[in-house]
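With one protein chain withheld, the remaining protein chains of the complex are depicted in position.
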Amino acid sequence: MGIDKRKNDHIYLASSDLSQVGTALFEEVVLIHNALPEIDFSDIDLSTNFLGAPVKAPFGIGAMTGGTELAGKINAELAKAAEEFGIPMYVGSQRIALVKPEVRWTFEVVKQNAPSIPKIANLGAPQLAQLSEKQLVDWVVQAVDMIDAYAVAVHLNAAQEVVQPEGEPSFRGVLEKLKIVKRAAGRPLIVKEVGNGISKEVAAKLAEVADAIDVGGLGGTSFVAIEGARAADAWLQRRVAETFKYWGIPTAASICEVKSVYRGFVIASGGIRSGLDGARALALGAHFFTMSQPLLKATLEGRLREEIEAVITEVKIAMFLTGVRRPQELAQVPRVYGPRLRAWLEQRGTTC
Amino acid sequence: MGIDKRKNDHIYLASSDLSQVGTALFEEVVLIHNALPEIDFSDIDLSTNFLGAPVKAPFGIGAMTGGTELAGKINAELAKAAEEFGIPMYVGSQRIALVKPEVRWTFEVVKQNAPSIPKIANLGAPQLAQLSEKQLVDWVVQAVDMIDAYAVAVHLNAAQEVVQPEGEPSFRGVLEKLKIVKRAAGRPLIVKEVGNGISKEVAAKLAEVADAIDVGGLGGTSFVAIEGARAADAWLQRRVAETFKYWGIPTAASICEVKSVYRGFVIASGGIRSGLDGARALALGAHFFTMSQPLLKATLEGRLREEIEAVITEVKIAMFLTGVRRPQELAQVPRVYGPRLRAWLEQRGTTC
Amino acid sequence: MGIDKRKNDHIYLASSDLSQVGTALFEEVVLIHNALPEIDFSDIDLSTNFLGAPVKAPFGIGAMTGGTELAGKINAELAKAAEEFGIPMYVGSQRIALVKPEVRWTFEVVKQNAPSIPKIANLGAPQLAQLSEKQLVDWVVQAVDMIDAYAVAVHLNAAQEVVQPEGEPSFRGVLEKLKIVKRAAGRPLIVKEVGNGISKEVAAKLAEVADAIDVGGLGGTSFVAIEGARAADAWLQRRVAETFKYWGIPTAASICEVKSVYRGFVIASGGIRSGLDGARALALGAHFFTMSQPLLKATLEGRLREEIEAVITEVKIAMFLTGVRRPQELAQVPRVYGPRLRAWLEQRGTTC
Partner (left out) sequence: MGIDKRKNDHIYLASSDLSQVGTALFEEVVLIHNALPEIDFSDIDLSTNFLGAPVKAPFGIGAMTGGTELAGKINAELAKAAEEFGIPMYVGSQRIALVKPEVRWTFEVVKQNAPSIPKIANLGAPQLAQLSEKQLVDWVVQAVDMIDAYAVAVHLNAAQEVVQPEGEPSFRGVLEKLKIVKRAAGRPLIVKEVGNGISKEVAAKLAEVADAIDVGGLGGTSFVAIEGARAADAWLQRRVAETFKYWGIPTAASICEVKSVYRGFVIASGGIRSGLDGARALALGAHFFTMSQPLLKATLEGRLREEIEAVITEVKIAMFLTGVRRPQELAQVPRVYGPRLRAWLEQRGTTC
């Protein structure tokens, strides 16, 4: 069936280099080496909270999948690792399970394998925009139940919708619908992008409704690139995907944009490729970060635990070498920015 | 005959990569992604006006050809597509038809195939400069009649004239002649460059006479490069073409220069290679944009409609992803500029 | 035995290109050519003092080795050359000789072969941090005696300790221990990095205890890279080394950081690859510079004297072409900095 094939295509394409586009600008965030850290490595404590829930690290598994056999297996693997490391986990868009009850299990494996960690439900804005208030409430309640969610994430994916033939580029009324989602969920609401970033103008609009913003910036997985690669035989779609390949706000810039106007919980994602990138995101003011593609790839290659371990080690090393014991202290460490990030911030009237 | 060969050479060389030179600096115009556009894609309406005439898109076919068998066929193709899409169309320089009446048909096909759209007549400044006032009035009237023109464009092509052996690098008195053209035409006068751009100093001089300025900036088709490529056996001409290959004002910079001093209608052209580039030109303040070489190439390859369709789709996508419904709103969307464009504007004392 | 293999591995890896990482930013320090130097080359006099001791050049041999048969031979070679040229010489970390008395000779060769020059003892901060005050005093006294040291250097190598499996990433209490070292030594105390640089924050802390700071900045030999290369079969270690490969403060930037807050003697090291780089370091305000890897490589290739001769000649040429007779005058010569160094200084609130 169409949607099955698309979901699996997304998984395979996302794990190839074709899907990785541009730069998140983390290479332009240079944390200043502290030659005299005055701490021991063993003093470092990564534990923190995720929207109020205690977690073992400022780091979680990003929103990815569900809905197919393969997706179900991946979700189970990710959930086991998340439980083991005590870190939060998002699921991919749950719409498929709401319209096709026989695939609910591909999401339910998450609560079964990860009972104790914060799990995040996931729905897409353009789909929600088309539901009546009643249906919407029903979907949200079901999505939460399906994984025993701690929070609900709604993803904004305008670029993806507009470049794919099956897309639904309909964003009229989304902001109003988000308010309904929040009420229906009775849980923290996260609004997230999927790879094109959140601007300060959007963050300001979201301030009244979102408990958290997940920036989902440019520089890692690109759905524009993925949809372009899927369109091998459709000239217009390939052309359009090529034209808009680098569209979006690099993750580092997006964190600064959001922080400049938004007081809620900020999650960094998009192109974070090491614990050092994660530490840089925290230094820019994010409270938390997630990775998606690298964890998907590691799962498919059977080395998920090693990857998570590496990320955690790298965050700790960055903290050791800047002399801080707790993740939130990274926000104060001295740093130097590169020219592109500086020019971006200057022109956008924000500091970081 | 010489002029026939030159016209066809221009067509073939223009469609090769040899003719494409430098950068228009559109890659330095980053429009800020709007993750929450609050519109539906179907809300977007490209219709606008071209110097007062209603058209279906802020986009037209640039000045190219006429005068030879091949040129006549191309003009007919372009005219049919322009009519179909409801967009304006320039013709190439009509001098050849004024001195060789037997090739008038190569321009007349345009009015025959595109009765309802705005058509733009075309004459070259250095030739006009050498005519008596009487002849000049006669030429303008004939050129307008030939295609039932809505407006008249006079092109300034100093670099082309000066690097080609047959060139007429004579620009004394051009400004005075433009006033005569305007009176004779009784229609809007467009003054355009052909690939080296209009500076703010020139725009200020043109302000008293031109209803529209078409910037024709550096970064796309280069007549210096084309004349250099034609001069396979003339060392001096090749050398000079190589030396002046990158001479000119990049289109993005030229739009800003012109906008800083000129209140009339501004048309962007030169190196616009997608609807996204077009949207960037509109964001910089242009009212309209044209493409030449990509449409010529598409015509020769039998995919003109697909190309126009793609450009229109790309403009719409850029509008969707910045959350605007009408082309003119693009001028207000947030953006970030790259270092070369910023340095240019700063040194030239203009903003954008 | 483990430590023997590690020491020799360090020597061989350090002499390969794998160990050389990033840029010290000396290519961004352009000394202005003086076409009219108004001196003769023979007027130039490199003699200066090293922490009060007269030496023949503002240049010495950096801290490297000791503890193995090979290291002993290298130390003897380096010492002979240092004596011949009348320049100071550091030894490598002496801990190995304190715990394994049978290898003391590999350090003692230095005083035997270089009786008259200033020799610098060497101990590592993380090891010192774990000693009792009594042991510490004992170690320092032994280290000084072993080479008849003029000064004692303690190295801060947090990055190296944290990326290697055998590492001791323990820096709690180091500052207090440094005070004990200083008292015990009764000689000038040098605090040095080993390739990741000293920030102004660290320099300010060291001001109360260090007679000299040796910046040991990024851009030359990298222990992160060396430890990564040693870890051929340990995935996590290789990954972490790759992630932190460019961590640190480029030497040119580090000199400026230190100079902005520290009034003591400043030694430049890390990625100095010619006498011109050395002259640039002096122009930035360093009093002295050292090289390590190039001298190690020259020793292994049997051309140590030629290398030292070249460095000395290059310093003199740089002085001739800026028209100065004495090394300390380089601090006043006109210069232009590149964009990366300027941006660094600007953001860090320091000038140079």
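Lettered A, B and C in written order, each chain numbered from 1.
Note that in this section a residue touches a chain if its C-beta (ideal position, glycine included) is under 8 Å from a C-beta of that chain, and two chains touch if they have at least 3 such contacts.
Small disclaimer: the values here were computed from a predicted structure and weren't measured.
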The complex has one chain that is not drawn here; which of the drawn chains does it touch?
B, C
Residue among B:Y12, B:W105 or B:W247 that touches the chain left out of view:
B:W247
Residue among C:S47, C:T313 or C:Q328 that touches the chain left out of view
C:T313
Touching the hidden chain, out of B:D45, B:E69, B:D145 or B:E201, is B:E201
Which positions on chain B touch the chain that was left off?
125, 156, 158-159, 162-163, 169-175, 193, 196-199, 201-202, 205-206, 218, 235-236, 239-240, 243-244, 247-249, 339, 343-344, 347-348
Contact residues on chain C toward the hidden chain run 32-43, 274-276, 306, 309-310, 313-314, 317, 320-321, 323, 334, 336-339, 342
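The working rule: only the chains that are shown with their structure count from here on.
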Touch graph of the chains shown: is it line, ring, star, complete or other?
line
In whole angstrom, what separates the CA-based centres of chain B and chain C?
62
Chain A, residues touching no fewer than two other chains
339
